[in-house]
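What you see is part of a larger complex, with each chain still in position.
Order of writing sets the labels: A and B. Residues in every chain begin at 1.
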């Protein structure tokens, strides 16, 4: 959805939601801000049930669409106060696309996590939720990523929604004939209600969102962003450790190339009294941009070459895979780096009783298989949390808070 | 469905439909024609709710199937007169397969478009129609075409139906082991209620339909037919221009290889006082067979090298992509042809206020991007119309009129 946050400066926008589940609350009636809607001649209250209707350029049209059932009595409904998420009313927290980890502040993370916890319950209920029944998600994957795709598709289907799949859009689609991403998006948005896109080029998700009149979720764009992974990482830490303020986190392995650890460091900086340890082979050290950012935010960090000592001290050991594909022909360097920091039983033995080991997966041998049996090995629960986060985002983008 | 039109010469056949949505109308009671049903010993009225039941060779069986719920009171229901599509009763208009543009006459086009307009409303309604709930569509694609596949799958799911997908049947399926298309169809028809097939060989769809006991839709068979594209093109012209009789249409670009423009020319010949302009580089001129056909049907046409003059004169400018893949090694010829006729702002400036630009997509640079903002740029609406046409066809083939 191209319109994005800047157009919706109306402070109550975020609370606007579907009438079936929410009661009308008169103080939440809202009129569009001058900035955006005057252009399209709209002077009526805005009603954000169906994000697909909110093309700025078509505002005069959506009032006439049949999809909006109560068009004659256009009203703005909001969450009642007691149901509202725990962030201050008046802040800009509406969610229209999920493009990068940086778009989330502490309040919106907290709100998303609250929804994700509800999703855990929904997922365990039989025979399954139908809250997204009638909604269609298009998974537009320009490079394959079975794990991420299945997670999103499971999330959609667990909520009763339906899916259109392209596993290999790069080869198969009109892109091979030279069609622009923008044209593809304009076509696909006609067939679906939300687009989940994986692309090989950094920035592709932002371009897609700028084009689409429906929500876009970035499922990874090249070396760029993979925001839902960052969200599930933070969510898992909160679920496993019980808090985010005051935690100590070791980031281990390929810190130069791993976009997960970079995004995680970025998000952790939003919390109080966090301390981060970087433990990595010299060739794949954390880059200065993140270090500088942490410093600028007052986050304490240090580099260490002693995994055991760090592990004994931390709440979270976040291990990552050394990415062979980044080493090119320097297989010798790769092999040396790969074997350097392994999480094995010896590391587990020094870890605290309530600490956890995380890993974005896939895992090779940087965590030994015998560790799996340890209850502190949280990486498969972490993968499962990805489902809940994606269910939450789909719910929020399609139905609102 | 192999039985096809010729067997159903009973004049009222086409009006037979599901009892839930239609009222019984005694004059529409019909008995099978001598030609077809005597062979199978059936002397009861025919009831066309479930096309899958209408195997001619199994007519005695379908009365016993559980799927037919009112088997004890076999009756023939029809549309009431005021609900009937706008074609004369007595004409042969039933739809059993969609194989080629030529199978549609003016009346059946009009009837399909009427259903498509209803589908526009259904698609915009929340939470989505369920009229095809319980039906399974198999998309059997022997060559990839993500755009067409997603359009069909979206159509099916918007109506509550389900989909089995094969994106790359040529490589993956038993075809690689030497299985005939006929054998594949006989297997797939056991798993689904309707088959949408894309194939690399001209005539494959007809062979599939001749084998299958369930409806088959041709989603493109090699250089042959792509009838749903032809239907959505004509539907778009009617929706955008408001009429089909008396219109002036410019076909621009690759007229030699483009099956869309060839099918469109064919269908336009069914309307009154149509004038067609051909504007194309010399190497990809419209072939004589279509020209001769138009002449034989009394359709006025002319060739022109002046796109602006033609555009200023037409209701529809139908631009197409020069297909590089047809030029082989003659890249020089391709480049020359590709740049010759571009729809840009200068062309838009001379076009009439109510005229529209169409394009089957994907588009390269034969329409410049700045044209997209012009309300007369109808090609993305055209792509969306493909959804409605396909919804209409699925509904008609599975449930009847």
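Please note the rule applied: a contact is a pair of C-beta atoms (placed from the backbone, for glycine too) under 8 Å apart; a residue touches a chain by one contact, two chains touch by 3 or more.
Since the model is a prediction, treat every value here as computed from it, not as a measurement.
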- Query: Taking the 2 displayed chains as part of a homomeric complex, how many copies does that complex include in this file?
  - Reply: 3
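Throughout what follows, only the chains that are shown with their structure count from here on.
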- Using mean C-alpha positions as chain centres, tell me how far chain A is from chain B in Å, no decimals. 40
- Item | Residues of chain B that touch chain A when the two form their complex | 121, 124-128, 144-147, 150-151, 153-154, 157-158, 165, 167-168, 321, 361-364, 369, 380, 383-384, 387
- Task: Enumerate the contact residues on chain A facing chain B in the complex.
- Result: 49-50, 65-67, 69, 133-136, 138, 162, 164-169, 171-174, 177-180, 182-184, 186-188, 190-192
